[in-house]
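Dropping a structure here in structure tokens format, bear with me for questions.
Only one protein chain is missing; all other protein chains are in place.
Here is chain A:
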Amino acid sequence: MFFSIFPLVVSLYLSFARVRFARGGVEVQFVGLANYHKLLFGSEQAHLLGVLASPSPLGWLVFLALLAGTVFLLVNYARSTGRTALGLVLRTAFAVLFLALAWLAVSTLNRDGRPGTLMVTLVYVYVGIACQYLIGLGLALLTAQDLPGRRFFRVAFMLPMMITPVGVAYMFRMLADTGRGPFAPIWQAMGLGDFSWVNDPWGARAAVLIGDIWQWTPFMFIVLLAAIEGQAQEPIEAAVVDGASRWQIFRHITLPQILPVSTALILIRMIEAYKIIDLPNVLTNGGPGTATESLTLHAFIAWRTLDIGSSAAIAYLLMVLVTVMSVAFVQFVRRRTTEIV
């Protein structure tokens, strides 16, 4: 208890302060909200939020669609019978945050804008988790079949999780080398011999994402496999007798049964994925520019330059973001999916 509250409080205090290393210790000076101001509006804004540009037509379309959907959901809730004042306030607050993030996405992810560390982290988290979940689910379904040698595949698919993330990062650095890596002939055959992943922002981000997916798919795989193996067999046997197709069985029997586990799993991964640091740090060192820098890496770089106040402020922003996102996820998604079953 002491060990978890103490750092939290001190960290909060540090995020309002400027820390200087003095002889025999540190000197802490209270500066109020200056650290946050610097990050959100001041000199660090381009670093954290990115360079904003007016969105492309497609961006406008996406944003307006999201806006309409959010407003519709809010109005729907406000007119429903089970509404409470607190629920309405919290939902409105989340909707505003969500729309702000959506606006950030459409205005930085186009040709003129440049995504900051916040947007990059969001891309890592959501694209990465979507891929990991789909691949993990597919593999789990395949190895749950009655196939000879499936035990070998199961153990093999678990392996990437066992390697230290730093090791994975260096390994992928080796593999991504287009000149000396194992895939060099393929690159040369495609006429990309001189192409370098890390010179291109999206190439570098893709490299980080591929590494992340490679490492964390096993986690999804193991738990989903356990869930699929654990489901009741009787309904499936009955459905087989009734002549249901594979897809129907999956859609109407398996999927509802593994949904609660899936949401719990996605929640765990979401919490962990927001804290990604090893891969971008080793693979690209956050570069080119700040193209692959995640929030944690941003905080780490601030710490390394002895700007401890800013570092704590970034960490706190990240924590607020993760907390809001996971609470919203639990409230909106998990509750609904656990009710279905």
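The working rule: a contact is a pair of C-beta atoms (placed from the backbone, for glycine too) under 8 Å apart; a residue touches a chain by one contact, two chains touch by 3 or more; residues count from 1.
The criterion applied here is as follows: contacts and distances are computed from a predicted model.
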item	value
Candidate names "Carbohydrate ABC transporter permease", "NADH-quinone oxidoreductase subunit I", "siroheme decarboxylase" or "Transketolase"; UniProt protein name, chain not shown	"Carbohydrate ABC transporter permease"
Contact with the hidden chain (one of A:Asp212, A:Asp278 or A:Glu293)	A:Asp278
Touching the absent chain when the full complex is considered, from A:Leu39, A:Leu137 or A:Val223	A:Val223
Contact partner of the left-out chain, one of A:Leu49, A:Val208 or A:Ile314	A:Ile314
Residue of A:Phe63, A:Tyr77, A:Trp103 or A:Phe153 in touch with the missing chain, whole complex considered	A:Phe153
Positions on chain A contacted by the hidden chain, ascending	3-11, 13-14, 26, 28, 135, 138-139, 142-147, 151, 153-167, 170-175, 179-185, 214, 222-223, 225-227, 229-230, 233, 236-237, 240, 246, 260-261, 264, 271, 274-275, 277-278, 282, 295-296, 299-300, 303, 308, 311-312, 314-316, 318-319, 322-323, 326, 338
